[in-house]
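Quick one: this structure, given as structure tokens, is what I'll be asking you about.
Heads up, one of the protein chains got dropped from this complex, but the rest are sitting where they should.
What follows is chain A.
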Amino acid sequence: MAEKLTQEQVSQLEKYAQSIRYSIVQMVTEAQSGHPGGSLSAADILTTLYFAEMNVNPNDPQAASRDRFVLSKGHAAPVLYATLAEKGFFPKEELLTLRRIDSRLQGHPSMKNLPGIDMSTGSLGQGLSAAAGLALAARLDNSASRVYTVLGDGELEEGMVWEAAMFAAHYKLDNLTAFVDFNGLQIDGPISEVLSPLPIPEKWAAFNWHVIQIDGHDIQAIYDAIQTAKTIKGKPTMIVAQTIKGKGVCEMENIADWHGKAPTRQQCDLFLSQLNELEAQ
């Protein structure tokens, strides 16, 4: 078993996550467009990946040996942009250009526009296939590079996800680790009511993936799951991360309406002060 994070490391990662959440609220408000709910829910996962695990270098974003990240739920672009800026891939000020004309921060991630984006995504269901292709390429090159991807729970309604699930298991892509950001809500309401993809862990297990279930806001648990995934041979790993849509902004938490709605400037001030308070605690 890999070593645990120290309490100090966990605290530092929580600070990054909080700063990323702050950026998400700021940028979506500035754009008056975008997807805050599912960005906030995935902040702890991306923070742990980028600040505690992945081999990436902002000064050499195209390094062949780097680990790769595919945001299959591409509408959560704000969390990816905020994480990359926090990591130093581009200036934080640029976050405020989200969704504006001529911006590198397209509404959904575009790999040709912005350094640090390993795959263009946004059309749901397509990211896991691309991640599997990246994992296969790494294996063909005998590279130690690992591939990470985050899917939405609603996204599991796309049939293509299960084509990719079969493929990754059949070809034993154990350098591929996927997360489901399991916040339970999609645009039209609870996933269980729209078109239930439940039960989620059992489905992935039936597709011959190694499955781990965690609290997706527990940094230590996220980190431990990633370490376990690295020890699993002959299978890809799916980490089903129970999360809260809108996490960190109490007015947004668990409300489907915040899937793709921007806060007003007034709401933004309130939300940012909440996030500041949380950080101070």
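Heads up, the rule we're going with is that contacts are C-beta pairs under 8 Å (C-beta built on N, C-alpha and C of every residue); 3 or more make two chains touch, one makes a residue touch a chain; residues count from 1.
Methods note: contacts and distances are computed from a predicted model.
K.L.:
What protein name does the UniProt record of the undisplayed chain give, "NADH-quinone oxidoreductase subunit L", "1-acyl-sn-glycerol-3-phosphate acyltransferase", "Transketolase central region" or "ABC transporter permease"?
P.N.:
The chain we cannot see is, by its UniProt record, "Transketolase central region".
K.L.:
Please identify which residue in A:31, A:95, A:131 or A:221 touches the non-displayed chain.
P.N.:
Result: among the candidates, A:131 touches the missing chain.
K.L.:
Out of A:37, A:78, A:107 or A:122, which touches the unshown chain?
P.N.:
Only one of A:37, A:78, A:107 or A:122 touches the chain omitted from view, namely A:122.
K.L.:
Quick one: say which of A:10, A:96 or A:160 touches the chain that got left out.
P.N.:
For the chain that is not drawn, the touching residue is A:160.
K.L.:
What residue numbers in chain A mark contact with the hidden partner chain?
P.N.:
Spelled out for chain A, the touching residues are 64, 68, 70, 110-112, 118-120, 122-123, 125-126, 128-138, 140-141, 159-160, 163-164, 166-167, 170-171.
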